[in-house]
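Every protein chain except one is present and positioned as in the full complex.
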Amino acid sequence: MASNLPPKPTLEHSTTTSGGLAHEHHERPRGMLRWLLTTNHKEIGTLYLIFSLTMFFIGGIFALVVRAELFQPGLQLVQPEFFNQMTTMHGLIMVFGAVMPAFVGLANWMVPLQVGAPDMALPRLNNFSFWLLPVAFTLLLSTLLMPGGGPNFGWTFYAPLSTTYAPPSTTFFILSLHMAGISSILGAINIIATILNLRAPGMRLMDMPLFVWTWLITAFLLIAVMPILAGVITMMLMDINFGTSFFNAAGGGDPVLFQHLFWFFGHPEVYIMILPAFGIVSAIIPTFARKPLFGYASMVYATASIAILSFLVWAHHMFVVGLPLVAELFFMFTTMLIAVPTGVKVFNWIATLFQGSITFETAMLFALAFVVLFSIGGFSGLMLAIAPADFQYHDTYFVVAHFHYVLVPGAIFAIMAGVYYWLPKWTGHYPDERLGRWHFWMSVIGVNLTFFPMHFSGLAGMPRRIPDYALQFADFNMVSSVGALMFGVSQLLFVWGVIKCVRGGEKAPAKAWEGAEDLEWSVPSPAPLHTFDTPPDFKPVTH
Amino acid sequence: MNPVQRTVFRTVLALMGMFAFAFALVPLYDAFCQVTGINGKVGDQPRSIANEEVDTSRYVTVQFITRSGKGMPWQLEVEHRQMRVHPGQPTEVNFAFSNNSGKALTGRAVPSVSPSQASLHLRKVQCFCFEEQHLEAGERLEAPLVFQLTRDLPPDINTVTLVYTLYPVTDSQSQLQAQTSPVRGGGV
Amino acid sequence: MWEVIKSVLAAFFGVQKERQRQHDFQHGKPGAFIAVGIVMAAVLVMLVAAVAIMAAR
C-alpha cells in the first residue's frame, strides 16, 4: 500500500538548479522499450491520453450495449445479469479509466510546461503510476470472462449486493480498484511535488495558471479521499474473504455504513472529475475572447470552497436510506451552498466573454458548450439537492441525466476542448477546423439527444439500472439510444482529427493562439522532448 | 531532505493518516449513531433505569416485531406483539427462542428501532440482544427484555417499533468477534 | 489577525479585491491563512448544523 512508496528521486530538483537532467541524455531505448521505460513527462502524458482514449471507447461500447438493450421495451439482446455487468463496467471504466487518467495525462503534459519546470518532480514514479493502469484495467476487464461474470452491482457497489451476494470475481475487482487507486495517489503526489517545488523563479502560487491551481486542489482531494476508497474496498475484501462483518447486518455490521464511507469518498471524487475541467475552460475562454480571465482570485477561492464543501455533502446521495430529519436538513443546506461558488465560476466565464473579441475555434466551441451544458447539469443538481423532492428523483433517470450532463458535456467536453487547444503545442500542427466543427456539432447534438430525454423518463418514474421498462418510457428511451449511437460514432471523427493533426496540417508557431498568455506558449511547437532545462524568465501578468 | 522529498514525505503522511481514518470511521460512526440516534442503533451494553417519575398522562405504543434471517431455523416469539406504556415506566416483556432444527446452533438477534430518533430515549436494562445465544437441537429458551422509554421522548412520537432479526453466527464470525470485541462485538 | 480573518472570509465569499490580494500574498504567512481557513470551515459546519437543528424543531 501507501507505505512502500515512493522511490527516492535520484536527482536534485529545485527551482534554483537548472539543467539537472543528465541521465536523460544517455542512449535512449528505442521502440516499445522506449515507451515502457520513459520517464519524460510529455511521453508519459501521451501514454495517459492514449490509454484514456482507449478506455473511453471500451466504456463507450459498454454504454452502447446498454442503450441498444434499452432501445425498446422487452429483453432483446442481453440478459439482465449481463446488462448489470455492462452498466457497472461502463461506470467504473469511464470514471477510473477514462476521465481521471485523461486529466492526469493533461496534467503530465501541461503542468511542467505551465509552471516552467523541466519535468515532473518524480519522473520514475510517474512511469510506475502510469503502468499500473493498464494492468489494473486488464484485470478489471478480465473479470467479465470469469465464472459468474464481472462486477454487477453498479459502480457504487453498495453492500451487501457487492459482498454477500456478489459474484466470485469481486476479489479481483477490489484488487484492480486498489491498483487504479494507487496510480491516482502516486500521480497526485507527483503533481503536488511538481507544483509546490518546481515553479519557475518568481512565479508565486497566485501567478499560476488556473489549470495548475485546479489540479493542485484536485491532487489534495485525491490524497484525502483515495485512501478512504482503499479503506472501504479493503473492508469489503475482509467481509467477503475473512468473515468480518463491517457491512453485514447478520454479524452486527451496518450496510448503511458502507454508503456513508463510499460517498465520503464519492462526492469529492465527483469534484476530482470536474475541477481540472474548470481549469481547462478557464484557460481557453480568455484565449479566444482575447481578454484576461475575469476574477482570477475569486476563481481560485471558488475552487477551494467547492473542494472544502465537497467533504460536507456526501449524504445527499442517501436521502432515502432513512436519515433523521436533522441530517437531511444539514446535507440539504450544505449541498445548496455549493451552488454559490459554482455559480461564481460560471458568472466569471461569462464576464470574461463580455466585451471580448471572440472567435470560435473548435477548442472554444467545446469550452462554450461546457459552460452551457454543465450549467444545465448544475440546475438539475440544485433540484436534486432539495431533499423532499429528491424522494421522487432519487435513483431515477433524472439522476442519470444529471450526472451525465456534468460528466459528458462537462468533464469530457472540457478534456476535448483541452486536446484541441493544446494539440498545436503537442504536434506542431493546427487541428483541422472543419473536421473539429463536425465533431463538435455531432457531439453536442448526440449528447443532448441522449441525455435530455432522460430528465423526462426519470420524472415520469423510470428507475435507473433496469434492463427493461414499462411501455410509457419507450419513446424517450428510443431517442436516447439514437442519440447515444450518434455521440459514439462522432467520437471516431475526434480520433480521425487527432491522427490527422499528428501526421500533418497547418504549421503552428510557438504561440499558436493569438490570445494565449501562459508559459507553455513560450516554447516551440511541437514542444521538444526537453523544455525549460534552464528555468524561464517569468514575468507575472496581472490577473 | 530537499524540498521535493519534504513534500512527498508530508503527502505520504497525510495519505496514511486518511487510510487509518477510513477504518477509524467505523467505530466513530457507531459512536456517532448512538449519540445522535441515526439508524435506530441502540447501545450493546445494558444501561441502568433512569430514575424519573412515570409520566402517567401519556401513552406510547411499543410494537415488537421478530424475524428470522436467512439460514436461521429458529423462531423468536414475543409475549405481546404490542403494548402501551407510559414514558419513564420500566417494562418487562418476555421473548422465547426456539431452535426448530435438528442441530445445535449459535444465533444472534440484531435489534433495530424505528423511528430512529426514539433510540436516543430507549434504555435497555436487560436484553437478549446484548449477547449471542446457543441453543441445542429442539431447545426452547425464554429471555426477558427490560426497557424504559425516558420522559424526554419527543411528544410527536407515539409509536415505537422494536425489531429483532435472528441471524446465525458462523464460526469465523464468532472467532473474529472475540478478537475485535468490543468494537463490533455481539450485536449492535 | 483580524486582517487574516477578513481575507479568509472574503475567500469563502469568493470575492476579493486585487489590491487586497496582492497585499495578503506579500505580507501574510500562508500558515496563518490555512489555520484560519480550517477554523472557519469548522465554524461553517457548526453554523449549518445549528440552523438544521433549529429548523428541525
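A, B and C label the chains in the order they appear, each numbered from 1.
Rule of thumb we're sticking to: a residue touches a chain if its C-beta (ideal position, glycine included) is under 8 Å from a C-beta of that chain, and two chains touch if they have at least 3 such contacts.
Operating definition for what follows: contacts and distances are computed from a predicted model.
Student: Look at the options "Cytochrome c oxidase subunit 2", "NADH-quinone oxidoreductase subunit", "Hydrogenase" or "Formate hydrogenlyase subunit 4" and return the one that UniProt uses as the protein name of the missing chain.
Tutor: "Cytochrome c oxidase subunit 2"
Student: Sort through A:139, A:175, A:238 or A:351 and give me the one touching the missing partner chain.
Tutor: Here the residue in touch with the unshown chain is A:351.
Student: Write down which of A:389, A:489 or A:529 is the residue touching the left-out chain.
Tutor: The missing chain is touched by A:389.
Student: Looking at B:56, B:101 or B:126, which residue reaches the missing chain?
Tutor: Touches the omitted chain: B:101.
Student: Which positions on subunit B touch the chain that was left off?
Tutor: On the subunit B side, contact with the omitted chain comes from 39-40, 61, 63, 65, 67-73, 75, 81-82, 98, 100-102, 110, 112-115, 138, 154, 156-159, 161, 163, 165, 167-168, 170.
Student: Just the residue numbers, please: which parts of subunit A touch the chain that's not shown?
Tutor: Output for subunit A: 73-76, 80-81, 84, 147-148, 152-154, 158, 160-161, 164-165, 167-168, 249-250, 254-256, 289-298, 320-322, 325, 328-329, 332-333, 336-337, 339-340, 343-344, 346-347, 350-360, 368, 371-372, 375-376, 379, 382-383, 386-389, 391-392, 394-396, 444, 448, 452, 456, 459-461, 463-471, 476, 542-543.
Assume only the chains that are shown with their structure count from here on.
Student: Any idea how many Å lie between the Cα centroids of subunit A and subunit B?
Tutor: Chain centres of subunit A and subunit B, defined by C-alpha means, are spaced 41 Å apart.
Student: Taking the mean of the C-alpha atoms as each chain's centre, how many Å separate subunit A from subunit C?
Tutor: Centre separation, subunit A to subunit C: 29 Å.
Student: Two-or-more-chain contact residues of subunit C, please, as numbers and ranges.
Tutor: Residues: none.
Student: Give me the residue numbers in subunit A that touch at least two other chains, ranges are fine.
Tutor: 325-327
Student: Where on subunit C is subunit A touching in the complex?
Tutor: Residues of subunit C touching subunit A: 10-12, 14-16, 18, 21, 25, 37, 41, 45, 48-49, 51-53, 55-56.
Student: Where on subunit A does subunit C make contact in their complex?
Tutor: Of all residues in subunit A, those touching subunit C are 204-206, 297-298, 301-302, 304-305, 308, 312, 325-327, 329-330, 333-334, 337, 340-341, 344, 542-543.
Student: Residues of subunit A touching subunit B in their complex?
Tutor: 1-3, 5-6, 8-9, 12-14, 121-122, 185, 188-189, 192-193, 196-198, 223-228, 230-232, 235, 242-246, 249-254, 256-257, 260-261, 264, 322-327
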